[in-house]
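Here it is, the structure in full.
With one protein chain withheld, the remaining protein chains of the complex are depicted in position.
We just call them A, B and C in the order they show up, numbering each chain from 1.
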Amino acid sequence: MHVGLEHYLVVSALLFSLGLLGVLARRNVLVMYMSLELMLNAANLALVAFSRFNNNLNGQVMVFFIITVAAAEVSVGLALIVALYRKRQTAHVEDLTAMKL
Amino acid sequence: MSLLPWLILFLPLAGAVGITLFTQRDRDLSAKISIAAVWLSFFFSGLLCLFTSGTFKDAGLSAEWLTVGDLVVDFGFIIDPLSSLMLFIVTGVGGLIHIYSYGYMHEDRAVSRFFASLSLFTFAMLGVVLANNLLMMFIFWELVGVSSYLLIGFWYEKESAADAAKKAFITNRLGDFGFILGIILVWATLGGLNFSVLKETLAKNPGAMGGLATAAGLLLFCGAMGKSAQFPLHVWLPDAMEGPTPVSALIHAATMVAAGVYMLCRVFFLLDVPGSHAQLGYMVMAVGLAAPGAAMFHLATHAFFKALLFLGAGSVIHALHHEQDIWKMGGLKSKLPTTYRTFLIGTLALCGVPPLSGFYSKDGILAAASPSGSHPNPFLFILVVGVAALTAFYMARLFLVAFLGKAKDHCVDHAHESPGVMIWPLRILGTLSVIAGFMGLEQMLGRFFGDEHAHSLGYIAQLFAPFGHAPLAAFFGLFATVLGFSVAYALYANASTDPLPAKLGFLARAMRDRFYFDEIYTGLIRLTHEAISYVASWIDRWLVAGLVVRGTHGTTELFGRALRLVQTGNLQTYAFLLVLGVALLLFIILK
Amino acid sequence: MLLTTLIFLPLLTALLLVLIPANFRFVLRALSLLATFVTMVLAVVLFAKFQPGVADYQFTAQASWLPALGISYHVGVDGLNVALVLMAAIVGFAATCVSWEIKTGEKLFYILLLLIIGGIIGAFASLDLFFFYFFNELALVPVFIMIGVWGRGPDKNYATFQITLYLSLGAFLALFGLIALYVQSGANSLDLVVLKQHLAQKPLEAGSQKLIFPMLLFGFGVLVGLVPFHTWAPLGYGSAPTATAMMHAGVLKKAGLYAIIRVALPFMPQGVAEWMPILAWLCLGNILYCGWLAMRQKDLNLLIGYSSLAHMGFVFLGIASVSLIGITGAVVIMVAHGLLAALSFALSGWLYNQTGTLEMAKLGGLMRKMPFVGMALVICFMAGCGLPGFGNFVGEALVMFGAWKSLPWFVVAAAWGGLVIGGIYMLRAIRSVVHGPQPDAWSGVSDAGNIWRKLPFAVLIAALIIFGCFPKLLTERIKPNVAEIVEAAAAKAPAKVAVTK
Partner (left out) sequence: MPHLPDIFFYVFAALTLLCGFLVVVNPFSRSPVTSAMFLVLTIISMAGLFVLLHAFFLAAVQILVYAGAVIVLFLFVIMLLDLKEEQRRKLKTFSLAAGVISVGAIAGLTVKAILDSGPGKGLPAPTVEGATAPLGKLLFTQFLLPFEIVSVLLLVAMVGVILLSKKDLK
């Protein structure tokens, strides 16, 4: 079968689900963060695929922005994790339950 | 010319405001400003009377105060014999009391405040007198209430004075409640507030008030009851004696109590509807008997001799350094000769001894009720005669015990006559009490109220007039006075303690406690307002604030606590719930 | 332009204060005083220049803001709000004057106070309901913060929660009503002028009128303390710092009433016919029930709080009468009561500062030590029980005259509540606070000594007396607009309450 939009979208969906699973199952904040990156990339893939098959470059511009924002987000997020680690001596979500009253 | 009423009315107010704002510190100056203001008013009243001979109508007398829709309220004056006479009483008697107070209050710390209140009182009374419409009258009516409140409670640090002031105001308020409703009722049925407008409307259509006449009359009368201290709203008056004695004179005699009668005379035409008399008759007898002229006449003479008596009593109290128990006095005749003489005149006038003024004015009322009078009413006639006898009795008692006989306490030894500023008002009032009866006031008022029989007689003829046209009334009046005097003399001529309580037993105790009216009122208020407010407070605290508000708050919090169990604080639990939600949504959308 | 200056002068001053360091206390206070004083003077100028007897909006200014939704900044005054703007400016100045009592966090306090003042003037002046709501909320939010931070008494936090929740709920309901009005009217605008023209040609359907009207009535009613949504008021005022209580009880509350008269009455005649009888009964709740509650109070501030609710009852009675005289009276009361409530809380604030308590059983005989404040208190309470010579009397008398024809028995009850019950609790308060012998504990208290301390009281009393003696100043301005509103509101059916005669 000729590879079309559907194929890329399925790959994107599966990749997204993998990332989601990582966020849900892993206990290490850093790995959860990586899983988030996976999810972002899955979205990127879908966008690029749409862009290609719809003959419209706007999708790729969007991806460009996503990558930029993701970079910013990663830097801030990691800085937060470092700060958190300094304070609590852990990077383990089960130990970070300050939100509980 | 039309400037005069404005000056008369606002001079005392200017005095009060000036004293309050600028001369609080200078006690002497404050007193002088106040006295000057009231006497200037008196002077202008004289001018007004001279130039207008009693009646005056002019556009400059009225200004629009408030107009909304069909409610038109003017700020205007009515100048007729009735108000002219009252102007003289208020400014004249009031002015004498001002002067008297200058001596009486000399020692007091807060003279400025006293005179400011006095001026305010004069202003308010003048307003009531001059008002040309019901609402303006009500406005000044209320101001009279508040200024009397300030005066009665002048010594506010005394618990009794503060309580008395409060009581006077609240009792007056009960009357005002009726008054304002009466005003609204009259306005709603007749469509106006000005006395002249109302009179015209009623003249054109005598039945305009219809079935509401009685209601309106009773409501307006309610207001008069409060101010004039008519039964059952009389309870505040005895307590009002807690104020300085000149205030008692002012309230009792000269003006405030008179305001009620004046108001009834002013709105007399509204009440002059068959059927409404009967209810009123037993209360304000003369007005009820359709004899407002007699009522106003008595009001004027009463102002003179009642003020005289109070000021005389004040003079005694002043001389004895605030000793008020008559059973500690006695033998004041030689110590206070002028006070003694003027007090004697006052007593005789009040008791209705001819040829003093009280005899004539009381006779006017008696004559109206006598079998040959305009409104024969034997029951009232007997009642009035009885009251006259009682009056003679208690006044003679007071006089015998306080002025005659031997001194009963050593405080009398140091007594000396009051200074001139206090004595001269007594002398003037004494003179007025003597001559007011045959000056022709009665005829003047009679003409105003449309009695065509009234005509001027010579002064000598005037002296004997009562015996001429209603001999029965005159003789009964005299008889009552003589009876009262004799009984009092028999009991008190040489008494050193009061023999009466022992003889009357329970009745005396009831009298001492003023027939338990205070207790009844306190009980009534407890039973109604206190009880309701207790219940309201309970409802508010436990049902509204407690059950409903706290209940809502409690239920919300309960839900919150239940939901808090889900809040583990674990990021992944939240994420899991989120994902479940997303899955559910996707399922619903995509299925 | 004058109006815009009036609104933004306090707001910009608040912005300026942000830039001044917190320890420049004198500068902060002086600037706030200056700004509010100028605002007051400008408001007086506005009031004086206002041309009475004309029903149109004057001093209007308009700037497009969100054309897609038909929202624009549109301000202007007519007879209804010109006096309210003046009242707000006067009370604002007085509230700034009495704020010397604040000793901590003055910077934030003055900023919030200026926000309240600018916000509420903006709310009164706005002719676009969006901006009315926005400015009203701008003024309300600082109230919560101020009670929470500078409040007093043990129930401070509960009071803050309660007042926040109640007022937010009321505002939410009202917002819902306004949005419903926006959608249902189809005018694509919340501008009063546009709405009026649009609704004159195409009135709302009866069904939506009957739904939107109660939303506005009760939503704004909660903001005013309509029984049974009143419990927040006394407690909140009892805990609030003086200036906040003055601003809220005096001015902010009136915004709710203003909105009812301005929006609910003229646009929804059928809603009026449906709901006014209920309002008439509820207003009795305010007049009598709150009056009785006031009789029971042992704390001066709670007493003032309940009595202010009782006064609101008169306004509601005036509104419920839907008559020219009654509603004119209601507006007069709004103005007079604003001044009066501010005066009462300013005085009770002074007493609290001097004695540290407002429990009436503990006070007494204060007249000797503080003749000025004592006299002002007597004047204030006398005005509170409807003494002629003060603005309140004019308003209450007008309401009673106006309501007589449609609601006679309610007037009887109201007169009883105002004259007798009001007299009883006000005089009891005077008796127990300033009269009687003076306990030794208060030998150290002091009167409002210098002119600055006396100024706020003097300004408020003077305003009350001026409006009381010359009511035409107010009524001549109010009348034409009320006449329009009554005409619109009574178009369908006048309020009639079935009362057995």
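The rule is simple: a residue touches a chain if its C-beta (ideal position, glycine included) is under 8 Å from a C-beta of that chain, and two chains touch if they have at least 3 such contacts.
Note that this is a predicted model, so its numbers are computed, not measured.
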item	value
Among the chains presented, those that the missing one touches	A, B
Listed residues B:7, B:188 or B:579, member touching the removed chain	B:579
Sites on chain A contacted by the missing partner chain, in the whole complex	2-11, 13-22, 24-28, 30-31, 33-35, 37-38, 41, 44-45, 48-49, 51-58, 60-61, 63-65, 67-76, 78-83, 85-86, 90-92
For chain B, the residues touching the chain missing from this view	572, 576, 579-580, 582-583, 586-587, 590
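Going forward, only the chains that are shown with their structure count from here on.
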item	value
Distance between chain centroids, defined by C-alpha means - chain A, chain C (Å)	54
Per-residue overlap in chain C, given as positions that touch at least 2 other chains	none
Chain C-facing residues of chain B, complex	64-71, 135, 138-140, 142-143, 146, 153, 156-159, 162-163, 165-166, 169-170, 173-174, 176-177, 180-181, 184-185, 187-188, 529-530, 532-534, 536-537, 540, 544-545, 548-549
Chain B residues within the chain A interface of the complex	564, 567-572, 575-576, 579
Of all residues in chain A, those that touch chain B in their complex	20, 23-24, 27, 32, 93-94, 96-101
